[in-house]
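Quick one: the structure is below, questions incoming.
Missing here is one protein chain; the remaining ones are kept as they sit in the complex.
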Amino acid sequence: MNKFTRREVLAIGTTAFATVATVALSSSPFALAEAKKTPKSLLESFTGGKQVNEGKITLEMPEIAENGNTVPLSFKVESPMTKDDYVKRVIIISEGNPRPDVATFNFSPLSGEAAASSRMRLAKTQNIIAVAELSDGTFHMTKTEVKVTIGGCGG
Amino acid sequence: MANTKPRIKAPKSAKQGEIITIKTLISHVMETGLRKDKKTGELIPRQIINKFTAKFDGAEVFSVNLDAAISANPYFQFTMKAEKSGEFEFIWQDDNGETYSKKSPLTVS
Partner (left out) sequence: MNFSAFNGRLATLYTTCAILISAGIVSLVSAPLFDHAKADDNLPADITTIKVKPSTADSPFKDLYSGWYFRAKETQNLQKDDFENPGFLWVEKGQELWSKVDGKAGKSCASCHQDAQKTMKGVGAQMPKWDEKAKRPLTLEQRINTCRQENMQADEWKWESDPMLSMTTFIRLQSRGMPVNIQSDGPMEAWVEKGKKLYYTRVGQLDLSCANCHENNYGKYIRADHLSQGHSNGFPTYRLKWQKLGSLHRRFKGCMTNIRATAYKRGSDEFVALEIYLAHRGKGLQVESPSVRN
C-alpha cells in the first residue's frame, strides 16, 4: 500500500507525539528502544522498505469484538505452496495496541496452504494489518477494522 | 509455569497429498509485561510463550513468533500437506526458558 488515509496520518501523528513525549520523560535506554517501535517502523523492518501491494491475502476478524481479550483471527494467502512458489512469512500488526507486534507466522512448502488461525488481544477499536512475504520477494497486505466494545459488566 | 499443558488435535492418518488441519492449544497466562501489580504498583514482568514450532520428522512445517498480543492460552490452527508417514513434534518456548512439547504420529497411505 502506498497511500495513507487521513485516519492513518492522524494515528501516526499521535504515535509520533507520544513517542517524543515518552522519550523526553524517560532516561532508560530500554524504554527508549521500546517507544520507537510503531506500526509503520515494524512494517518497514518486515519489508526492508520494499513496496507492498494490496491483495492476495485475506484476513478474517469479527467486525465487532465482544471482548478485546480473545478476538479470533484467520488469514489465507493465495499461493500454490510449491518449492518454487510459496509464502514465507505473514506478520500481523496492530495499530492500536500498546505495542504493534502481534505475531509472525512462518510457512514452508510443506504447509500445503498459507493459512492459519489464532486469537489475539485488542486494546481498543483499531485496524489490524496482515502482510505476507512471498518466496519471490514480493509483499502483499490487507487490513481490517475491528470495533472493540466496552462491556457493561466488568466484574 | 507448573501447570502448563499443551493440547493438540492432529489426524492420525491421511491420504498422500491430502492437506490436513492441525489445531493446538496450550494453557498459559501470556503475561504482557504492561500490567501493574495492584498492591505494589510495580510492573509485572512479561512472561509469554514466545515461539511455537511444528515439525514433521524433524523438518519445520510451520512456526509462529508470538508477542504479548496473542491471547492467553494460545491457540493455533494451520495445515500440512501429507507426503509420507512420520511423527509430528510441537514445541512451545516460554520466556522463562522452559519448553513444552508433544508428539503425534501420522500414517500416510
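First chain written, first letter: the chains are A and B, and each begins at residue 1.
We adopt the following convention: a residue touches a chain if its C-beta (ideal position, glycine included) is under 8 Å from a C-beta of that chain, and two chains touch if they have at least 3 such contacts.
None of the values given here were measured: they were computed from a predicted structure.
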Task: Omitted chain - touching chains that are shown - done: A, B
Open item on the list: Can you say which of B:Ser27, B:Gln47, B:Ser85 or B:Ser104 touches the chain missing from this structure?
Closed with: B:Ser27
Task: Hidden partner chain, residues of subunit A it touches - done: 62, 64-67, 69-72, 149-155
- [ ] Name, in rising order, the residues on subunit B that touch the hidden chain in the full complex.
- [x] 3, 5, 7, 9, 23, 25-27, 29-30, 71-73, 75
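Operating definition for what follows: only the chains that are shown with their structure count from here on.
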- [ ] Name, in rising order, each residue of subunit A that touches subunit B in their complex.
- [x] 69-71, 74, 81, 94, 97-99, 101-108, 110-113, 115-122
Open item on the list: If we count contacts the way the header does, which residues on subunit B are in touch with subunit A in the complex?
Closed with: 19-20, 32, 34, 56, 59-72, 74-81, 83
